[in-house]
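One protein chain is absent from this view; the other protein chains keep their places.
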Amino acid sequence: MSCVADQPGAEGSPRVLVAGATGFAGALAAQLIWHHPGFELVALTGRSNVGRALQELYPRYRVPLPIEDPAGERAQAIDAAVVAYPHAAAAPTVGALRDRGARVIDLSADFRLGSLATYEAWYGEHPRPDLLEQAVYGLTEMHRERIAGAAIVANPGCYPTAAVLALAPLARAGLIADVVVDAKQGVSGAGRRADEDTTHLSMIGENILPYKVAAHRHTPEIEEQLALLGADVRVQFQAHLVPLDQGELASCYVTPTRPLAAADLQELYRDAYAGEPFVELADAPPGTRDVLATNFCRLFVAADQHTGKVVVLSAIDNLWKGTSSQAVQNLNLMFGREESEGLL
Amino acid sequence: MSCVADQPGAEGSPRVLVAGATGFAGALAAQLIWHHPGFELVALTGRSNVGRALQELYPRYRVPLPIEDPAGERAQAIDAAVVAYPHAAAAPTVGALRDRGARVIDLSADFRLGSLATYEAWYGEHPRPDLLEQAVYGLTEMHRERIAGAAIVANPGCYPTAAVLALAPLARAGLIADVVVDAKQGVSGAGRRADEDTTHLSMIGENILPYKVAAHRHTPEIEEQLALLGADVRVQFQAHLVPLDQGELASCYVTPTRPLAAADLQELYRDAYAGEPFVELADAPPGTRDVLATNFCRLFVAADQHTGKVVVLSAIDNLWKGTSSQAVQNLNLMFGREESEGLL
Amino acid sequence: MSCVADQPGAEGSPRVLVAGATGFAGALAAQLIWHHPGFELVALTGRSNVGRALQELYPRYRVPLPIEDPAGERAQAIDAAVVAYPHAAAAPTVGALRDRGARVIDLSADFRLGSLATYEAWYGEHPRPDLLEQAVYGLTEMHRERIAGAAIVANPGCYPTAAVLALAPLARAGLIADVVVDAKQGVSGAGRRADEDTTHLSMIGENILPYKVAAHRHTPEIEEQLALLGADVRVQFQAHLVPLDQGELASCYVTPTRPLAAADLQELYRDAYAGEPFVELADAPPGTRDVLATNFCRLFVAADQHTGKVVVLSAIDNLWKGTSSQAVQNLNLMFGREESEGLL
Partner (left out) sequence: MSCVADQPGAEGSPRVLVAGATGFAGALAAQLIWHHPGFELVALTGRSNVGRALQELYPRYRVPLPIEDPAGERAQAIDAAVVAYPHAAAAPTVGALRDRGARVIDLSADFRLGSLATYEAWYGEHPRPDLLEQAVYGLTEMHRERIAGAAIVANPGCYPTAAVLALAPLARAGLIADVVVDAKQGVSGAGRRADEDTTHLSMIGENILPYKVAAHRHTPEIEEQLALLGADVRVQFQAHLVPLDQGELASCYVTPTRPLAAADLQELYRDAYAGEPFVELADAPPGTRDVLATNFCRLFVAADQHTGKVVVLSAIDNLWKGTSSQAVQNLNLMFGREESEGLL
């Protein structure tokens, strides 16, 4: 099997650590960076499975590096780090890594919300509010320039990624009067911890399972991003688990502020995403399988003549564009690499 | 294996034919009637597989009757028939069975819409418009008394079953200003015919697949039923296939005509469905697995304080309450049996 | 929703307790007994979820009885009990219930093996070896008469159920020289406890997962039963998890002691299972879907002219015939009911 020396692109490249590499998000980030021609993956840390190679936990990723104790986060000379700890646990680690000069992409919610008050209403006390001003929200297509120079990138939640990409052109044009986002996701979004009420196949198999009615933490994140684009709306957001592993569809139903012709709507989206390497406009409703294991967001938009509403369907892979490959997309930007490098 | 003589409740009971028994809906109706203590299943017909026993096609149903040529529909003395042909093909069969005096439950769309104009706008020319006045819409909980005496029962579509049960209390109370229905369903709803673009596991596995954007035929059916309850609204309806066999969830997002207190909302639903044998109000969001292979509709309702909207989640088994077991529920009513007989 | 008074057949019937009702096996046994016309389900106990109704944990079973503390096992006047605790934990409970005069069906491995030495080699010290002589192995088709009079019925493991029914006719006829049993099963067989390495959909989805190579505890159980039928063979047994919930297929490859004509082989199986209510001989290879949620074992047998071997395919639902419905089949026998009552 591969040995450590096999890493492509290791020589002289920026050195990257993945903290929290045993969960789904951290492990995939590690895999993408390991096989990336422009970065060197130098260490993995985790709060469990210390001493085991990552490929013992995830054989198909074939990353031979061992999981080290989180103390190892302080032992390496690194240029960058991806932090994949849960919210609240992430912020102190991000802080410690910043102290050592590393640029950090944080996959948790800790630095996603611009408003400290909103954070604390949804997540409790913030461990490191002093770092908030260093953070840039990492939805690449919305904040590309600021991400390139950021010290901390707050990688978006998977639902906000799909929803904001779906709604941004309408939001920016002041066209959203009211919006419902009905999102469906595979169980990888629920994380690696097995749970008899959600991720157990005997529960989620042959099931469609809505959860967190009127109470999902991604709601304020979506609203804040839409507000930055000029849309001051309250979002009706509802999440559902469905029996698959990776895949997410956000079905968005917008009541526009004024009637929209179909052709104008298509043009609005074509203009908004022209030249984007990872946003596709599809001619037919997108299935999540169309973007499986890719960094693409695939959109379909239609004006419903019968109701006057606009329907936007947005498909991503929640673990890829929704989490770990978007982190790599941002890492590319931060270190001056081609944005799509290692992702096609 | 079982022989024909094993049929429970055959002796002296109303005699029932199932026309179109080779598809998913007809086969399940046949299975439920075969094992029902109060009816005798006397014959099955179909346009394919003539001469084969139904249990060769569906071993787990263990119904030993053979599939007969549709001409067989005219050969038997029967009291009732369940017709499981596609729309347009169904109406002539329904007519022929009516001519022989049978009471008919039609699973197609042919007699669901009260307005002939609406039917023809969505389905094309109607083969037997003369029969429309004999037909009663078979959503049991809405039209129980008329179903009991009906000559023709138009069994509802699966999506309208879930959606109308979800929305009826609000519709009746004049509370719906605007509504979005986002529905998800397993592939049995797409029928038995295999299709490389939908029902093939290599397509629908690891997929979430929206279809018929702004163009689903169940939309006018839902709107017509809501109108009968007093709600004159245009429904934003969107359907999705997800990777399971049987199960359907309608997630309904209602903008109410006036603010609703949570307690009042709960009471509205409790009152509406008190005593209903097959409508459950759940304390937690319902998964479709909760109603798998049952005639139950499981509802959850919440007032979202943040948006002011009402969320109603409605879970059914699309093949059971959404189709074939609701047909048996109606058959029970039509022949004076306990409504839940053979269904618990 | 149903209230406790709704239990069918409660009045004056034998009173049954289910101990360990929160796991998959106990919960299904409770559901089958609750809806059985000939028994009264009087209490459920469990080591978790005390105070919650069973239908909160398993909504689709619609059993409203609460889970009581295991101490409750001693509080009720009962005629019979189904014990669904893990091995070693089960035996003391079985003993306590026997002391109160109840007849017990134990779903664990504690009383399945006739040889105490074999038990201790595979499971460790036996908590109640004194009770072994009261126990009858509960593979209904093999030990029907003794089960009818038994104080303790040791319900078989799911793999032995499928394998022994597949092999018994050959074993009894002295025809097995060598045998390989390759078994595949859905994840319900791994139990309700969620596990990131087995039952998590993100692990078992898109996976075929062999486990316990050359070391599965069901091997000695199969060998002991075959020995009772006269076949002294060592069984090559291998188990695999596949991505479904309920279903088990044992594919058995037998080198016969002498060449077998196809017609003789078919006759051997027809004779062996003539009149059996729950063993079917199929004309085509059986899928586990053919027996889903039933007490049937569906067999297919073929003589391979090319290799001289005999192939026997045996499909059951691991939770039903493999566990809980077989327990009810045995309960029927023990209390003089029709063997198939409540199971068709």
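Each chain carries a letter (A, B and C) given by its place in the written order, and its residues are counted from 1.
The rule is short, and it goes like this: a contact is a pair of C-beta atoms (placed from the backbone, for glycine too) under 8 Å apart; a residue touches a chain by one contact, two chains touch by 3 or more.
Computed from a prediction, not measured in an experiment: that's the story for all the values here.
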| item | value |
| --- | --- |
| Contact set of the excluded chain (shown chains only) | A, B, C |
| Residue of A:88, A:177, A:215 or A:282 touching the missing chain in the full complex | A:282 |
| Residue in contact with the excluded chain [from C:119, C:300 or C:320] | C:300 |
| Interface residues of subunit A (partner: the chain not displayed) | 1, 35, 59-60, 205-206, 280, 282, 286-287, 289-294, 298, 344 |
| Interface with the unshown chain - residue positions in subunit B | 24, 186-188, 192-196, 199-202, 204-206, 243-245 |
| For subunit C, the residues touching the chain missing from this view | 178, 180, 182, 184, 186, 203, 205-211, 213-214, 219, 234-236, 238, 240, 242-249, 251, 253, 255, 285-289, 292, 300, 302-309, 311, 313, 315 |
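Throughout what follows, only the chains that are shown with their structure count from here on.
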| item | value |
| --- | --- |
| CA centroid of subunit A to CA centroid of subunit C, Å | 45 |
| Rounded Å distance, subunit B centre to subunit C centre (Cα mean) | 36 |
| Sequence positions of subunit A contacting 2 or more other chains | 186, 205-206, 243-245 |
